[in-house]
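Apart from one protein chain that is not included, each protein chain of the complex appears where it belongs.
Showing chain A:
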Amino acid sequence: MNFDDYRGIWIYIEVKDGQIAPVSLELLGAGRVLADKRKTELAGVFIGSGVKALAPTLFQYGADVVYVYDDPIFEHYRTEPYMRALLDCCHKHKPEVILYGATPSGKDLASAIATDLPTGLTADTTILDIEEDTGLLLASRPAFGGNIMATILCKKYRPQMATVRPKVMKALPPDPSRTGRVVEEHIELHEEEMRTKVLQIVRETAKKVRIDEADIVVAGGKGMGSKEGFQLIHQLAEVLGGAVGASRDVVEAGWIDHHHQVGQTGVTVTPKIYFAIGISGAIQHVVGMQNSDLIIAINKDPNAPIFQSCHYGIVGDAFEIVPLLIERLKEEIPKIKAAADVKEEIRHA
């Protein structure tokens, strides 16, 4: 294997509901840094049905090249056709690095590609770097339930591959003046030969809380005592117009559905304000919220580890502090709203 044949940083571009998945834009931001260090191109590999029109967006976020496989057979993610397309692209253009979002389909695809090529695959990366002269990718990840961090290398194989956690890397601000090259690719695939078929997609809108998109997340832990006690979390979230989050122990106790779980085995959130109330601050919880803009902890134990991971903390009983806070918010928020309305009127007048 001649390493010099392998050039360029690639990002597997994931499509979700007809849109480019946010994680793919984040990876373009991270990939841009790696490509600049290696003085090489940053490419997106875009597989889907009707996706060609979205390709220029990828240039705005940092890509120099976009390889497009646009075919109805790619309507829903399936391992087999997606794998065939990406393998085709790898064999033709030989990248040095491929990054995937550590999403269900990103991980599924990356594992299949790694086995087929074969090459190494680092899972759930949270820190990325590259050696300028050798091109060695330094991919670091939490393991053993977040107790340790490990840097994983792949010295003897190319391409080097990693899946990267969503919401860890930062997308670049879109630059409408940036352009690039679209390369249309094609591969012969026949539906009759596919061994899986997606029969139906069911969106569970009722359960769809999307706490990962909320500006304010109010999360409660085992310290709320009971399902009834946990209602206080719902009340605070409602006053603030935020979403409700929870620790794993709360989910396991059945006080709330798994979709609300924040942390390593739940959702990663980065809201503008995150409340951790009656949450001890276990590492597996903290990894899911530590990048929030403002973290507020309320816990009655002054030694709770959560106070190490917050910006502001109150040592106290949630059942005393939170009702007081709710009461004061109910007084103050309408005043802010009124002031904003006045401004709006002045502007319109």
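What we mean here is this: a residue touches a chain if its C-beta (ideal position, glycine included) is under 8 Å from a C-beta of that chain, and two chains touch if they have at least 3 such contacts; residues count from 1.
Everything below uses one rule, namely that contacts and distances are computed from a predicted model.
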From "Xanthine dehydrogenase YagS FAD-binding subunit", "Energy-coupling factor transport system permease protein", "Electron transfer flavoprotein small subunit" or "Ring-1,2-phenylacetyl-CoA epoxidase subunit PaaC", the hidden chain's UniProt protein name: "Electron transfer flavoprotein small subunit"
Omitted-chain contact residue, chosen from A:H186, A:H234 or A:K337: A:K337
Contact partner of the left-out chain, one of A:G62, A:P95 or A:P142: A:P142
On chain A, residues whose C-beta touches the chain left out of the figure: 16, 76, 79-80, 83, 103-104, 107-108, 110-112, 114-116, 118-124, 138, 140, 142-157, 195-205, 207-208, 210, 215-216, 240-241, 258, 272-273, 283, 286, 290, 294-297, 302, 307-316, 320-321, 324-325, 328-329, 332-333, 336-337, 339-340
